[in-house]
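A protein chain is absent from this complex, but the other protein chains hold their places.
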Amino acid sequence: MPSKAALSMARASLRAVAPERAEVDCSHCGLPVPAARWDADAKAQFCCDGCASVYAILNASGLQGYYQKERPEAERRRAPNPSQRRFEELDDAKFLADHCRLLASGLSTVELVLEGIHCSACVWLVERLSRVLPAVAEARFDLSRSVLRVTWDRNAASLSDVARALDSLGYRPHATGSPRLVEEQRRADRALLLRVGLAGAAAGNVMLMALALYSGAFGGMTPEYVSLFRWGSLLITTPTVFGAGSVFFRGGLAALRTRSPHMDLPVSIGILAGYFGSVLNTVRMTGDVYFDSLCTLIFLLLIGRYLQRTHHRRSARASELLSALAPATARLVVDQGTREVLAANAPLGSVVEIRAGERIPVDGRVIAGSSAIDTSLLTGESRPEEVTIGDRVHTGTVNATAVLRVRVESAGADTRLGRLMHAVETTQRERAPVVRLADRVAGYFVLAILGVAALTFLLWLRIDPSHALDHTVALLVVTCPCALGMATPLAVSAALRQAAQAGILFKGGEFIEELARPGRFIFDKTGTLTEGRLELVAWQGDRSVQAVLRSAEEHSNHPIGRAVQRAFPANELPCSRIRELTGGLSADVAGQEVLVGSAAAVAGLNVPVPDWAQTLVDAHASRAQTPILVAVDRQVRAVAAFADTVRADARQSLAKLQAFGFTLEVLSGDHPNVVQGIAEQLALPFVRAVGGVSPEDKLARVQELRRAGERVFMVGDGVNDAAAMSAANVGIAVHGGAEVCLAAADVFTTRPGLGAVARAAEGARRAVRAIRLGIALSLVYNLVGIGLAISGRLSPLVAAVLMPLSSITVVTLALRAKTFRGQE
Amino acid sequence: MRPELLLPIVGASVLGSVHCAAMCGPFAAIASNPNAAPGRRFLLQLGYQGGRLLSYLTLGALAGLAGRALDLAGAAAGIGRAAAGIAGFLLLVWGLGALLETQGIRWLRLRAVLPPAVTRFLASLRQAPSLWRSTALGLATALLPCGWLYAFVLTAAGTARPLDGALILLALWVGNVPMLLGVGFFFGSALARVRRHVPVLSATLIFCIGLGTIVTRTRLAAFAGVFPESARASSGPVPTPADCPCHRKRH
Partner (left out) sequence: MSILFLILPITLVLSAGAALTFAWATRSGQFDDLETPALRMLDDETTPGAVALPEIPPGIGARPQG
């Protein structure tokens, strides 16, 4: 037994290690270690021998990594990274009039989309905004929309104050889309939910009465009670059929009027036939009633519809959020300094200041400064363009290196970008809706059912006229496509959900069905097939200058500077006197004068370019790579080449698409040589691989192909693809793309790389297979039901069993289908 | 065995399962493969929990048998319900010792360590095919030197009937399953405040179970007033030498 002295020494030393707590936690399970088991010498403390044994086992099997992952309470909070924005555009009177509502209490409410909410602690913090900013009375967060509703006193703080407060907490706020649209959507959603709830209540109650009726059918029930229950069911069913079920009638009528097939038509026929037949039998006091089947049918179908809408909303919101991220402000130069305004409102002829790293908000001419512009998002060119006084710049491009002042020539809808966006909208509106598979089946289905019903009626008229109507009604009720109407929406919802989990967001189920059909895939190059940014691909010369180069490019925003930052690790070399020049930069690193730039820039500063370097420069240029010379102390020491590299998974993914039977094409705004090189690198049979294509040309090409009857799938990431994407059958935006692309696309991926596109195609095929299977199964059930009805063996009980059975089978199949999950 | 006697056992098991989840959590995690499909995951979990259940029941039955043997021996010596008395007493001592440990006094110097061969075998399971691995891990859980488990085994021995012993271990398993299935993680932060007190809590529970075993099962006349039912046999009559099968054969 350890002596008292030894024990107290152990305790003291442990307290020295963890002074605030006189407690030690078990190294394995984390629970407190009883004081008697503290071992001052041991590295690990255990609360019991069991923990010690398991610890030993884990170590012996090499699973120590378990301990790193164990603690769920330790939430790593990202350090807030507030932008320097002042959010003054939110105080614009028109904006406030559109987006804020004045309440009776005199306070105003507004909805702001927030970035950066990723856990319940964030929700908690953001809802405590009133404690941080007293002018805020209430803040309520909606996680599914990522929207914060703020109620605040406009006299105590402006909206930009609120926005800045949120920004300083680490959650960047943005304006929501049109509030009126949101309100309409909300109203429509609520109406549907109301229908579902009421139909459910009705179904439950009617089923209770039906249970009594079935029991009575077996055991005998006096007629007045039968009548009672029937009338009760009728009372409940009537508002359900004409209230909640009216959506189906409207759909059926529309289908009749436009002569286009829709699932609502057979559903309406079944419901109405069943209802009126049952009412007749209730009054006549003979025959069968089907009120319970009808109510359950309506309930289940409405659920299917509700799920469909929820999923549609969710994916639409995701794209809404992303498109709200585009900063649409411009920094106007005024006498007292600068003022932020909405980019679309920048007056023509005024001067706008654009700092390095910012996106250019207007079309105009440079009046001060010279810099490099990254035009890849707009034109697809991967090499930055040098601009100086007098040169034209466009909205949507990024100012890479230095501050520019631009005189506004066109803003908002008149810019080249604005006109492209308009083209996107027009082509989207002109799109013909995709006819879904289930709806096509519906057309034939209706005709078949009506034919069979007529036959049944005539048949029974000859055999047993008193029952003819009953059997026909039974037939119409049991063949009502409950399973068919539910299977497809559910299969599609399940597929949408799985796709979302795999990082592929579809804006609607119809695009899944489209993607499963054969067609032509057109790829953009920059940012889609390639990484979209310059990377270091070759280094010839002295390797020791890499560290110096890295230090010089430490703070550069230029695409080449960033490529250098990614290529080499950061170091501690002191760097000073960085000067950006045309085509390069110079700096003093650790006492050495470093010059980085193109051959022209280097020669222009009177640094001799040796022959070996010149040869290399020429070789790289011929391969459409960007060569950069690195000179230290006025001596060229190395040549570095930069190019836009092909994505690692590009070849594999495209080969997969080809194996599915799609034809492949590449359209790019970049130099034709570059595009040729990429096509050769991928070594796949492209039907066409063309460079130098403008955004307008891409749109034209897609429209031409569609007019010729081809199905076109457009994959892109930049603004230069957006118009073409909206004109294609399915537009796919890959991760990292421009926000406007996300708004124009029908599918977008949230994980980098092209693997997601191949996965989307494969998942779509599997989904369509699952849908077909569901349809086939429900048809089988219908056949069984028809057989029973024609032979006169169908009773309400049989119908009540058959219909849920078919629904359950089909639903289970739909939900369990592995469409986007389980791909390797 | 009356079901209401099992309920407190389940309750105690749930209370103590915080530590069970903490200690055996890694096993449960290794047993199931988070990357597998839900169907497969369910199967693996089933293997693990099933293996655990099997080993627990076996332990409980064996303990009950041992208790019965003790009872017979005790009966031969003229002491009734020896198993319950001994088990209860051991639990009392244990609980007390554990309580004292939390205060810094180590009086029972028992160190139970897994033999290295077993450790190696269990470590080697990492390479084994997953279903076998999860089942083996489940089975092996009973081998771990876990005081909590042994307390329940002692209680099972105290019942002196294999069936009741197995039932007690079943109650332990039932109380464990929620935590080990990760349901407990949802309450993890809520239980954080309780965590601190788990050692004292579990020691007290063991002490109380020991006390309860003695009071309710030993049918000592002194407790007849407190628990009248204990005067009646709650699990069968006291075995006499006439019941002993080997004795019976002789006669």
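Think of it as A and B in the order they're written, each chain with its own count starting at 1.
As a working rule, a contact is a pair of C-beta atoms (placed from the backbone, for glycine too) under 8 Å apart; a residue touches a chain by one contact, two chains touch by 3 or more.
For clarity, every value in this text was computed on a predicted model and none was experimentally measured.
Chemist: As a test of the contact rule: which chains in view would the missing one touch?
Modeler: Visible chains that the missing one touches: A.
Chemist: Based on the whole complex, identify which of A:44, A:235 or A:570 touches the chain you can't see.
Modeler: Hidden-chain contact among the options goes to A:235.
Chemist: Kindly state which of the options A:157, A:700 or A:815 is in contact with the chain not pictured.
Modeler: A:157
Chemist: Looking at A:131, A:250, A:555 or A:688, which residue reaches the missing chain?
Modeler: A:131
Chemist: What chain A residues would touch the chain not displayed?
Modeler: Output for chain A: 80, 120, 123-125, 127-128, 131-135, 141-145, 154-158, 161-162, 164-165, 168-169, 186, 189-190, 193-194, 197-198, 201, 205, 209, 225, 228-229, 232, 235-236.
In this text, only the chains that are shown with their structure count from here on.
Chemist: As a quick test, compute the distance in whole Å between the mean CA positions of chain A and chain B.
Modeler: Going by mean C-alpha positions, chain A sits 51 Å from chain B.
Chemist: Which residues, counting only chain A, touch chain B once they are in their complex?
Modeler: 1-2, 7, 11, 23, 26, 28-37, 47-54, 56-58, 60-63, 66, 70, 72-73, 818, 821-822
Chemist: Looking at the complex, which residues from chain B come into contact with chain A?
Modeler: 18-19, 22-27, 29-30, 37, 98, 100-107, 109, 111-114, 119-120, 122-126, 144-148, 185, 188-189, 192, 195-196, 198-199
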